[in-house]
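All protein chains but one are shown at their positions in the complex.
Up next is chain A:
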Amino acid sequence: MGAFMFVDTKTQRRASARAAPGPRRFRLGESRGAMGLLFMLPAAAVLLLFLAYPLGLGVWLGMTDTRVGRAGQYIGIENYEMLWTDSVFWTSVFNTLLYTVVASIAKFALGLWLALLLNRHLPFKAFLRAIVLLPWIVPTALSAIAFWWIYDSQFSIISWSLTRLGLIEHNINFLGDPAWARASVIIANVWRGIPFVAITLLAGLQTIPPSLYEAATIDGATPWQRFRYVTFPMLTPIIAVVMTFSVLFTFTDFQLIYVLTRGGPLNATHLMATLSFQRAIPGGNLGEGAAIAVTMIPFLLSAILFSYFGLQRRRWQHGGND
């Protein structure tokens, strides 16, 4: 066998060519494009099987009246027509947009601030950076339970502390009042999401060459000008990526709401994802649940396209104008 290992490739190629049924097939084997296609097939198969197929199935289910345990029939856009007149659905759309926009902006602002702080020379720098990651590492279900206690209408540590300090007389109704509830779940989401933004931006900050700062300093730039004209433009590619992910994670959040409120009070914290689950699984209307999930696609697609085109705008990223 070993002898065959040292066969001259030219000879072998000629032999293969002779053995091949036709010259056309030989050219395909030689073609870089064909080989590329071949190498991409496994990845394509995975994508098709685990992403495209479920997505296609979801879209299809959204156009059927499938229930749990019963195959549905095609009903066109009836599910969407029903959702159009469903006040709870529109509440969930509003909640989702509010949740995503407010939480994403807060996560970005606080994450960037934290990243800038951590980028300085601090004592116990590595330790601090590890600590900062904790909220993101803790399983969401666990941190949500912690927040559930923190926001408890009777046993909240915040209410308890403020009462002891004489600042309030009655416990704060964190999850029982629609406005408070929305704010509370957003804060919990921000707490959990900051580390992802901060650590990723920190990585970005460390790739900025110190010489740029030196040059700016020599030119007499103030700290704000150094941030505005050096740090920020250099960070924009990574900001685009990190914020795309952050928006996607926030938009599709489920666990936090499910543990804290189940969408209450009065559906004030129902997100599209939680409503989709509620209607599809406990409610048994798989078709309607899928339709709600499908209505999330345009929003998610917009976020992705924003990031895609943002990433393409090289001049803007490097501080120029479009």
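Assorted remarks:
Methods note: contacts are C-beta pairs under 8 Å (C-beta built on N, C-alpha and C of every residue); 3 or more make two chains touch, one makes a residue touch a chain; residues count from 1.
Basically, contacts and distances are computed from a predicted model.
Looking at the choices "Multiple sugar transport system substrate-binding protein", "Tripartite tricarboxylate transporter permease", "Phosphonate metabolism PhnG" or "Septum site-determining protein MinD", the name in the UniProt record of the chain not drawn here is "Multiple sugar transport system substrate-binding protein".
Here the missing chain is touched by one residue of A:G69, A:G166, A:G220 or A:P298, and it is A:G69. Note on the undisplayed chain: of the listed residues A:G58, A:P135, A:P233 or A:G283, the one touching it is A:G283.
Taking the complete complex into account, A:N267 is the one of A:T96, A:N267 or A:S307 that touches the chain left out.
The missing chain lies against chain A, touching residues 67-70, 82, 86-88, 151-155, 170-171, 173-177, 181, 261-267, 278-279, 281-285.
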